[in-house]
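One protein chain omitted, others in place.
Right after this comes subunit A.
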Amino acid sequence: MNLLGSLLVLLLPLAVLWPLASFAAEPQEIVCIQCHGAMPGKIGEPVKLWKGSIHAENGIACNACHGGDPKDAANAMSPARGFLGAPKEAAIPAFCGRCHVGVLKDYLASAHGKALGKGGPTCVTCHSNHLVVKASLDIINEKRCSQCHSYERAKVIRAAMQETEAMIVAIDKRIAAYKVQGTDTESLEKGLFAVRNRFHTLFHNVDVGMVKKESAGIQADLKKIQDQLAALDDSRQKRKIAGAVVVSAMLLLALFAHLLRKTFD
C-alpha cells in the first residue's frame, strides 16, 4: 500500500473538525456604533439601550431607522446620504410605520392615534425609542398606562387578552419542540403567524367590546392549531406503542433463538 496515499485517505474522513470558533467571526461594527458607543452621556446612551433591543437581536441597526451611511464616518450623518436624525414627536408614528405598516394603520385608527399631536401617545411612549422590546401584553401595565390616564380600562382589555396570549405562547413552544425533532411545522408556523398578527392588531385597539369579540374568534383559530398538534401527539404516542411491540418481539425472538440453540448442545 502506498503509505502517503493511505495516510491521506485515512486523514480525510477523520478530519471533521476544526476549532470552529474561527468560523464565528464577529461582524464588523458600523461607524455609528463605533463613535456613539464610545461617547458618554446622552449621545452614547442610545447605543447601550439599542444593544438590549429586539431590533439589535434581529440585526436592525441605527441606519435602518435614522438613515445615513454606516460605512463612512465622515458622511455618516450627511443628509445627502439619507440621514434623517430624530423625528419630531408628531412624525414618530410615520417614522416607525415605514416598516411597521400594519401597526401604523391600527394605531392611527385607535383613540391613541386620533390623539396624535393633541397630547396623545406615540409609539415611543409605550415601546420606548431605543430599548424596543418584543411586543407583548407586559407592555400594558399600570406604570406605563398611568403616565397618561387611569389604568382601569386598560386592565379590562389586558385581562380579555391574557388567555389568548397564554394560548399563543404555549402553542409556539409546542411547535418549536416539534420543529427541533424534524417535524415539518411550516403550515403550523404560518397559521400561528397569521393568528398572532391578527391578535397584535388588538394591541392598539382600546374598544373593550371589540377586543373581547375578536379574542373569542382568535381563540377559535388557535384551537384549530391545537387540534393539529394533538393529532401529532397522538401519532407520536402510537409510534411509541408500536416501538414497544417490535422491541418486545425482537427480545422474544432472541430468547427463542437462544433456547433453540441449547437443543443442539
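Heads up, the rule we're going with is that a contact is a pair of C-beta atoms (placed from the backbone, for glycine too) under 8 Å apart; a residue touches a chain by one contact, two chains touch by 3 or more; residues count from 1.
Definition applied: contacts and distances are computed from a predicted model.
From the set "Amino acid ABC transporter membrane protein 2, PAAT family", "Electron transfer flavoprotein subunit beta", "Chitooligosaccharide deacetylase" or "Cytochrome bc complex cytochrome b subunit", the protein name that UniProt assigns to the chain left out of the figure is "Cytochrome bc complex cytochrome b subunit". Mapped onto subunit A, contacts with the missing chain fall at residues 1, 3, 6-20, 23-24, 179-184, 239-240, 242-244, 246-247, 250-251, 253-254, 257-258, 260-261, 264.
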